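Everything on this sheet refers to the single structure shown next.
The complex is shown incomplete by one protein chain, all other protein chains being positioned as in the whole.
Labels run A and B following the written order; every chain starts at residue 1.
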Amino acid sequence: MLQLPSLETLNMGAALPAISIAAWACILLLIDLWIPKDRKILTVYLAAGNLVFAFIANLLVFNQSGDSFMGMYVADQFSGVMNLIIIGTALLSIVLSFDYLKRVGIERGEYYVLVLFVTAGAMFMAAANDLILIFVALELLSIPLYVLSAFRAPDIRSEEAGMKYFLLGAFASAFLVFGGAMVYGATGTTNLNEIAASAGMIIASNSSTSLFLLLGAALLLVGLGFKVAAVPFHEWTPDVYEGAPTPVTAFMSVAAKLGGFGSLLRILVVGMSAVTMTAGEPAVWQNVVAILAGLTMIVGNIVALSQANIKRMLAYSSIANAGYILMAVAAAGSPGLANEATRGALVYMLAYMFTNMGAFAVVIAVERANGGADLEHFVGLGKARPMLAIMMVVFMMSLTGIPLTGGFIGKALVFATTLNAGLVWLAIIGVLTSVVSAYYYVRVIVNMFLRDAEASTEEATPGYSTGVQWVAAVALGGTVLLGVLPTLITVLTDRVSLVASITP
Amino acid sequence: MAYYPQLVSLIILIPAIGAFINIFWGARLGEKWVGTVATVASALAFVIAVLLFVYLEGSGYEAVVINPPIFDGWIQIPAGEVVIPWQQRVDTLSSTMMLIITGIGTLIHVYSISYMHGDARFHRYFAYLNMFLAFMLVLVTANNFLMMFVGWEGVGLCSFLLIGFWFDKAHGVGWRNTMAANKAMLLNRIGDFGVVMSVLIMFWTFGTTDYFRPAEIVNVHLAEEAAHAAEAAHSEEGAVAAEGEAANKPGDVVLAQEGEGEGAAAEEAHGEEHSTPGVVYVNNDHIETDQLGVFGQAERFLDEGRVIDIGPVQLPFSTWLTIMTLFLVLGVTGKSAQIPLFTWLPDAMAGPTPASALIHAATMVTAGVYIMVRSNVLFYYAPVTSFVVAMIGALTALVAGFIAMGQWDIKRVLAYSTVSQLGFMVAAVGIGAYAAAIFHLVTHAFFKALLFLGSGSVIHAMEHGHHHAHSHGHGHDDEHHGDDHHDAHEEEFDPQDMRNMGGLRRKMPLTFITYLFGTLALAGIFPFAGFWSKDEILADSWVAGFDNNNLAGYIVFIILLMAAAFTAFYMWRQIVLVFFGKPRTEAAEHAPESSRLITIPLVILGFFSLGIGFMNTPSYVLGLDNIFGAHLFTDRLEYSVSKAHASEFNLLIALGATALAVAAMFLANNIYRRSAIIEARRDPLEMLPTTAPFWSLANARMYWDAFYSRVFARPFTRIAYFLSDVVDWRFLHDYFHDVVIWKGFNAAAQGLSKPVDLGVIDGAVNGVGRVFGWLSSQLRQIQTGYVRTYALSLLVGVVLVILVILLPLLQRG
Partner (left out) sequence: MTAVNEWAFIGIFLAVAWVLPAAPLLVSWIFRPRRANAIKMQTYECGVETVGDTWVQFKVQYYIYGLIFLVFDVELVLLFPWALAYNQLDFFAFGAGLLFIFLLADALVYAWRKNALEWA
């Protein structure tokens, strides 16, 4: 007779934040059916309320680390911090979306339900401790995102974005599954802790099993690398980001990355850190991740240089930022550095979340006022709407990594851990590409303040609705606060230790 | 010394590399280089085969199992504890097969250079040929059934590709070629199902598909020798040291007797052997059952009288063995063209003649015989299967021989002859004459390859003659070689029809003489190769029938005797029709002798057809064994085929069979020398009222193909039509409605196909920015907007990631 788990062993309480979002999304889908079309704001409130509930629940379980679903889901400080960031992203983007959807005329309740599903998927990914759950969560994250990308359906660009994302995403998922199968074949388990326990032995045994293990690791890396848009798996990013509705772009440029990096860190640090050729050396995957990080930073930043469309520029910028986070992941491969690197990555992701959401909020405002998001549309913004322009300056500075912004703190931590890991060349690439990135970020500022619009846009409608305003303000606050008082977050992140969870 | 057998991994690799080069760069290399690469690859493989042969001679025929370097495990699923190694086995049987495959293969490569000259897909032909060699060598060197199956499928694929090689010929010929290829593929699929079932059953029963585990002693001969060695070891100090040294060989060379690294049991036994003089292990008793290979376990199971529990039913192991082997036999009937699956082989002659010679006469079709002999232990203990095999073989030999008498196509006669001879071999396996089967396989490979190549030479010459006769102005041009370049005339003129030939004896003397050699060998005339091998099968079946009272023996003996008479008859008929008399067409009149590249392989094969039989001369025959030694081949084979045995020479049978053959030849000579009837494109037998029905039966191939098409193919087609016409049509029609989805897809497709707008670099670029701007614009060229490009670049990324992550592993070695 099959040994069935009881409710106690499931320990669902630890997974409450993620479960509540997933469950509520299912219910909200039904509720929304009976909400009349002109009162969709109710759906927004219901979704946001759920997110707030999950946020609070997350704070409650933050210190109770434990695992639920028989070790498939691990609730530790890592997933706690990730959940905070992910829920924050979802909240900001829901607020950002409502006004936009109304304006574009695609106000449908499913939008928020899908956002909730993505959020739940990302949270499950960050907490998943089992290859199978990682895959399921990845699909839970991805499939709603495909739909969201195409949400502005009759618009041909949006449809194209959804289609492309779907085709390539399916392609990448297949790699992930294949990788998981290989790792399973090599180790006989899908549980990351158990993989960690046998991985070191396998790699030392010099048999072809180690080949399978490494192949599996490589393919898992590919599948997740696609999600976080690492070069060379990034090509879908600009097209999809440009075509998708702008709030969706904002949301997915952060949420998908958060989920992807969450799983990547779990797989590599928890499952594979023992995969070394000789004990005490960096893990075998460190080189690959470092090379990917280098490539991602170089390609992302350099291609961003020549983008005239701000959405597209931000898309490449998000690729580049994935590169910086990957730097931290690479550093986590060095023995003893896993926790430091993980913390660096977390801070970076939080800072990036605020900055990126803020930048997109400004873009939405400009799009609305000036009818587009090309560089030209930003000309003269400094005069027309100084508040908005100043916010944008802060976000651009944060993305560049100028002190007193969150971006600086994130970069500083990531570079430090990279140097500690001995990846000096990677750090140099990071610094150089940061300098390059300054060019196109500053160009936005230049366009806003130092160039005058030929045709005055003064009479345009006020640039921002309340929702967008709020998001921009919160993002601004978060960015600056993080830059001035980094201890606020490092207090939390310092308690994160992924490696400790190897021996439960 | 120890490292010689390692070469066996190269014997596969080299032809594979040849195929690789030709398939990718062949079009650019040009004919000369393509031919050279392919032939050199084949020749190198032959050299390796010879070296392995020499090694075996030197090492006392002990089997060696090789794990190729790097590639230490083939299928390994640690979670399921499934390990199927990629191991190659060098023993006397595989060595024999390797010599034939690479030796005849090389000659055929040389021949093909001339034969395929001017063909549009010259390089592809040679790539296929090399690929075939590689797969065939996988098949024969495999040490487990699954790896054998890889080769088995691989050669099937190459066979399919080569049969359909001229799929684009004009006038519907290409279509016919394609259909022939499909037929071969489909019938072989049926057979392959049997092999898969058999292998699965084996794996399920034994937990392994290995023939032998490295620790096993394969048979008594080796065991006796081991005993001697052990005794010697005790008397001589030095030998002990030597043996100890042997045990310390590198891990990937595992001598069969040593059982190095194969569990404590073997080691222990080894130790005991030294400690207690006089006690000698002549069997594998010291090895745990589940450490044995398939054959060892089968014997063990039989001894135990094990009962196999399959779901609701319980079967004694012997029954289970019968089921297992019967499935294997189904595979054999497919690959080796036996009743009921033989009909593909005659059609397979649609391929280029040298490919037919190599694949469909000398090597691939004998794979079935090989695998049966390889698993002789299983067949030995499965009398029911053996009986079935004997009947199948004998019937096939008879039926195919009969059909061959009524064919006009020179290659078709040879094809049916091949089927018939394969029937001889299969029948030999059925009566337990494993050595005789392999012996006949070897001799047959030589003389049938010779005959095919000879017929190719004739066809080639006929085409030339035809061309010459019809376009005097053009004179001789090299462009029009190969079967590929005949357009307008081809419809009415068939260069393979023997009625168009005649009198070629004087036109092409070298071809004639070698062809005659081949014919005499096939007919079994002393002292040609076929005489020895066919006689051995007959003698063995006589012994099995009349001495051991085995029913199969009687039947086989009588049927094979008849089949042998048929053989002599149709071969002499062919000789007469092709070479004697007067040229019956202008083409025959103008047929030139073929070029050197064609005749040299013919001469070499002719020499072997004459002499190869002496390698297994029975004892006490005219004192020949004093010159050549008595049944050397069988003795050698017994080291790997444990149930093989040498047969005794039976003068009466030899004389009788020869007399029968000679009589048949005389009969054929008398009938077909009256060429007037043949001028009228009729067969003399067709004119005689007594023989006419038989002849038309043979000519119509006993309605075998027609029967299959009526019983299987046509109902199948009808069902397919039913499904497509009725089900699909109505289904579709019911929903004949709007165009919504079309619009949606169209929009998506348009969006995808329209490259996303590229934009312009901002004008305000200066200084360093300009450089980066340039770089940037270069990099964004990749950003085409096409999903296919993205997917491709993703794939490239995957490869890169895999390479980088595996780098440390490769460095470690």
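Annotations for the structure displayed:
Everything that follows uses one rule, which is that contacts are C-beta pairs under 8 Å (C-beta built on N, C-alpha and C of every residue); 3 or more make two chains touch, one makes a residue touch a chain.
Here the structure is a predicted model, which means the values were calculated and not measured.
Of the candidate positions A:Leu30, A:Ala279 or A:Val491, contact with the hidden chain is made by A:Leu30. Residues of chain A that touch the chain left out of view are 1, 4-7, 10, 26-27, 29-30, 33.
Rule of thumb we're sticking to: only the chains that are shown with their structure count from here on.
The mean-CA centres of chain A and chain B are about 57 angstrom from one another, to the nearest whole unit. By the touch criterion stated above, chain A contacts chain B in their complex at residues 156-157, 159-160, 163-164, 167-168, 171-172, 175, 184-189, 206-212, 214-215, 217-219, 221-222, 225-226, 231-233, 235-236, 238-239, 242, 277, 284-285, 287-288, 291-292, 299, 302-309, 375, 436, 439, 443. For chain B in complex with chain A, the residues that touch the partner chain are 71-73, 76-79, 747-748, 750-752, 756, 759-762, 764, 769, 772-773, 775-777, 779-780, 782-783, 785, 787, 789-791, 793-794, 796-798, 800-802, 804-809, 812.
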